[in-house]
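Every protein chain except one is present and positioned as in the full complex.
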């Protein structure tokens, strides 16, 4: 796979043919390209979860064309974007609903952006419900083949783009007021608190209390799962630099009944 | 990925090693090939669903070798096939249970077909339960490497092949009598009615009634999800040209309790 790299994130799942068909369209448009499936299990239509995953993961991929489709407004008035980041010249392609910007900001922000909704490379007839196939994949393929952004759409100003409000945890008076952001396969629950905030709240090994949904539970600040007893709840800095909740050998999400958006408070506790 | 293209559809799912092992067998047999996973989430042993997905998706893939395995009769008397289509010279490989023919018919029908059950390239010892690995993947790899059909099996007549009966919706007297065909990840329910039949029944925006399982529900003909209110049921022409039911921001399958094969009637309604 020495060809140009295209990464691909979506909420299409792996059960249907949506991802495979987009691969087909990319292979037709850019025969030498290497496509990496970054993630397709973003919860359906959860733009926020997609934006967070793309932001955190992008730096681990080679620079290339980064296709991202979580698109509840498909077929409606939302714009379709291709943008280039200020550093590393990464090119991001996807809907204008906030999905791309948190990732772009990790690479200096948006240096150039075009509206590709009417791109000359889009497939015709255009469906109203599958722009991943008809708009975004053909544009990504053309970019992988070396097309310039300006040849694929009409210029926009970065200030015009739709932005998401992402919550941020707050630390004061020995309390970390946070929200659940996402849950992974192992039942680990990622918070909107940074590992730094966690370190300010508690040293490794310290006893804490977690308040969530009218319940208060003991937990422990730890470096990794195996630092606590089997079945014990812990909070740790995850591999992306975020504070996260886990149960050693179990599922924190199942224990807590955690859903994205829920508020939670971590407090210091006497051991 | 400049090598020959192999696409791969199955009901193997992504949880087990079935798909990965077939990739391995293809890589051994055709080291330069590029494999695109079209879909592996076909419901287990649902030949009809596999046939429909392959038929609708194939045109979006580059021409190549198209491996498809949904094979409830594995190890029994059913034949194993490799065929070439009349147009685009696509090569399809899979069991003789009707899975391949609807796709082949989109490309002019079957120009040549051979029985590869005893193919010289099949793996030995031959298992009785995993012909994807032992028969179909080695045959697909040999074809990707450039082998002729005639070198891999014994000739058959196209008229001998097993055909599926696929239902078709009927429109008369302002009623569209249809069946549910499949459900996708977003809970959209595809009907066996075409977008043309839907357009004949109702203009965009028209109020309709859906009768299914002794319930009658209002719905609206629309172009895309966002054309109706959140939570509202709609019927639209999907990205493959079929009429489909959806709920904006929700799941039509969950709302309706829809299963493949169910009958449903769409009628005009006073607004």
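Should a chain be cited, it is by its letter among A and B, assigned in written order, with residues numbered from 1 in that chain.
In the analysis below, a contact is a pair of C-beta atoms (placed from the backbone, for glycine too) under 8 Å apart; a residue touches a chain by one contact, two chains touch by 3 or more.
If you're wondering where the values come from, they're calculated on a predicted model, not measured in any experiment.
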Given B:34, B:52, B:143 or B:191, the one touching the chain that is not displayed: B:34
Residue among A:18, A:107, A:180 or A:236 that touches the chain left out of view: A:236
For subunit B, the residues touching the chain missing from this view: 1, 3, 12-21, 23-25, 27-28, 31-34, 44-45, 72-76, 127-130, 133-134
Footprint left on subunit A by the chain that the document does not show: 1-2, 5, 7, 9, 14, 34, 36-41, 53, 56-57, 60-62, 184-186, 223-227, 236-239, 249
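Just so it is clear, only the chains that are shown with their structure count from here on.
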Whole-Å gap separating subunit A and subunit B, where each centre is the average of the chain's CA atoms: 30
